[in-house]
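For reference, the structure I am asking about is given below.
One protein chain omitted, others in place.
On to subunit A.
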Amino acid sequence: MADAFVPYNKRPEWQDITPIPQDDGPNPLVLIAYSSDYTDAMNYFRAISSKNELSERALDLTTQIIGMNPAHYTIWNYRQNLLLALNKDLHAELEFIDELSKERSKNYQVWYVASAVNPDFRATHYISPTITRHHRQVVVERLNDSSRELPFIAYILEEDSKNYHAWSYRQWVITRFDLWSGELPYLDELLIIDVRNNSAWNHRYFVVFEGPTKPTQEFLEKEIEFTKGKIRLAPNNQSSWNYLKGILARSPNPTTADDILASFCAELRDSEIVSSHLLASLVDVSEARAKRGDKTSLNQGVKVGRGGMIGYTGSPRLLYDAWLFMRCFETCLIFMPPVNTRLATTWQRSTTRSVKNTGCIASRTC
């Protein structure tokens, strides 16, 4: 695009317009060394947008500027008004956005691993996608046609499987066009490719609980078994653990939910699984049960606390748990044990039990 750039003051169809330069005053903040093409195009943009000119040449101008600065939200806004005023073919617009998004999605992958001297270096990749996404939404809403949307999103997710804007847009598309039915099979596939894709897990939760039909008990039981299977596959994957707890938290019966979690944790512990999430879950279950007046798990021996451990009477099994817990600290998987007096004080305050029987407060091992 830049190669073919003809300055606007050399274009016959623009001769009636007096360009308006930017007035930054005598000593501005953070000037940008705009390219001369950008400055030229913007000078003409200023001139026509201030009069809200609705014309073909205005639309062409927005195309040109978006190519140089897709994060300019006002230009997108102007473009939307132009498309409607000129009664343009919105399918063509969708193709334009497709190309732009695909190119940018690839750039996003490429530019950050490139060196500082790479001319493709983009300083602000985090600004433009949200604007492009909302423009697309406006166009698709007006077209009332979703046929291109899921394939398009799938393409973006193939490039970047955790693209926040793509997932956000996907939620809008499936809700707006009632496209829920294909989601779980699609997510099954994504979780086979990458069981740690937290965006896919989050979307699964959205599909299960925000869909048009309320999930049945039978469905949720199947979903719990599905998730347990994924945890067995990767016991240190926080995404699947959180999802499991998320579903269990929606259970009408908290005691049953705790039992499910407790017996699953016991199963993993018996197979010598080392996982900080397993231990955290044991803590969660103990705490939940204690809150309901069931003190057995707290009186058993050691209460394994997050960020440290507090001993009560000592049982080898739970001491082993605590030791595993410490192993996890060494790998910095979760946060740290007490390291100073301020923390020790906080720790004592926040525990319901006295710490005088404390076996140890673990020392830092990172």
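Here is the rule we go by: contacts are C-beta pairs under 8 Å (C-beta built on N, C-alpha and C of every residue); 3 or more make two chains touch, one makes a residue touch a chain; residues count from 1.
Please note the rule applied: contacts and distances are computed from a predicted model.
UniProt records the chain missing from this view under the protein name "Geranylgeranyl transferase type-1 subunit beta", selected from "ATP synthase subunit gamma", "Geranylgeranyl transferase type-1 subunit beta", "DNA-directed RNA polymerase" or "Ubiquitin-like 1-activating enzyme E1A".
Within the complete assembly, A:G25 is the residue of A:P12, A:G25, A:P151 or A:G293 that touches the hidden chain. For the chain left out of this panel, the touching residue among A:K162, A:R176 or A:R232 is A:K162. From the options A:K88, A:R196 or A:K228, the residue with contact to the unseen chain in the full assembly is A:R196. Touch with the chain omitted from the figure is made, among A:S49, A:S101 or A:S275, by A:S49. Take subunit A: the residues that touch the chain left off the picture are 20-35, 38, 42-43, 46-47, 49-52, 68-74, 77-78, 112-113, 115-116, 119, 121-124, 126-128, 130-131, 134, 137-138, 162, 164, 167-168, 171, 196-199, 202-203, 205-206, 210, 237-239, 242-243, 245-247, 249, 280, 306-307, 332-336, 339-340, 342-343, 346, 364, 366.
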